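Dropping the structure in here first, questions after.
All protein chains but one are shown in place.
For clarity, chains are labelled A, B and C in written order, and residue numbers in each chain start from 1.
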């Protein structure tokens, strides 16, 4: 599990006075890129090496509103990895620990031509890192 | 079912060259506000009357990428309504009919103090419109 | 002069209850792409042909706030074109005509390697369209 701290930006609020729900989807992306980097995978280098990571599914459940001036922690865990697809789960919490939002996302690896990349065969060092992280995040 | 047509904006693309996945969540919002207006409920007036509609859940499944220069149609249906909560389902299709993304969202009505508003009792005319639309969208 | 009509999206508002000022910069982009298309230049095709149009300068003066539920018209004119650089001016007005925001932007044409493209020599048909539009927008 990786913890990513974030203070909402003013432009992320809406006229309800809270962070707009779509921004959590963007925070999830920030959080999983932070998680990957904590494992030693720099997302910019991954893409530079010819692998992109599209989103296949994303979902979020909103429990508590988050407001400008507050700080949240996003706890991110690798939830699933089978060599082809991988998924994360997210928990957004106020600094005091209160749960604001939970979420999930599912991804795959593609090459620049849009073909599925099987990490096990094509990038065994990444495959090992992902497997190891899956174990760490789920024990 | 309401159809809302949309051409992606340049700033909605990302470095993969496609519309960033978080923008579909924003398109869903545009589409359900368009759907409400087609039923005769102006969202700005609803809020001005003291009712806000937070998002409790949102999810999206991505099938085909959408690119700048393309046009999509977002088909929106009221999926669920029980007087307190209501949900929509969405289909994003290329002009040629190909499915790009499906999604769902769940909402409730709150007053400005954050209390649940039960439309049946407090806004019977809106309650009737929602019930009628539920029937239209699911026959 | 090209007129582009736009209703603000809910997610474009901020906690002040108005459209966030950064979104006008995005509206300017929408408006100038709309303007180019009105002249017969499809932006997606321009990029597909190997020409990108980075922004060198942008500015906005805010006179009146715009709110969700309102409609604005963005009047866009080609302000300047010298074969290498080109600039637009923008006026955002409420439906009733009241001025909300004025702006300017400056651009150039680059090839995909980042080199300046001189339309006069390399794309004379576009050069002619731009010159003609400059005259139309400034008489």
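Please note the rule applied: a residue touches a chain if its C-beta (ideal position, glycine included) is under 8 Å from a C-beta of that chain, and two chains touch if they have at least 3 such contacts.
The structure displayed is predicted, hence computed values, not measured ones.
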item	value
Given A:26, A:57 or A:85, the one touching the chain that is not displayed	A:26
Contact with the hidden chain (one of C:58, C:75 or C:134)	C:58
Which of C:22, C:49, C:82 or C:135 contacts the chain that the document leaves out	C:22
Missing-partner contacts on chain A, residue numbers	9-11, 26, 29-30, 33, 42-45, 47-48, 67-69
On chain C, residues whose C-beta touches the chain left out of the figure	15-16, 18, 21-23, 25-26, 29, 47, 52, 54-62, 65
Positions on chain B contacted by the hidden chain, ascending	10-11, 13-15, 17-18, 20, 22, 68
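Going forward, only the chains that are shown with their structure count from here on.
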item	value
Chain pair with the most C-beta contacts	A-B
Chain ID, smallest distance between chain and overall C-alpha centroids	B
Chain whose Cα centroid lies at the greatest distance from that of chain A	C
Gap in Å, rounded to a whole number, between the CA centres of chain B and chain A	24
Inter-centroid spacing, chain C versus chain B (mean Cα positions, whole Å)	29
Sequence positions of chain C contacting 2 or more other chains	10-11, 68
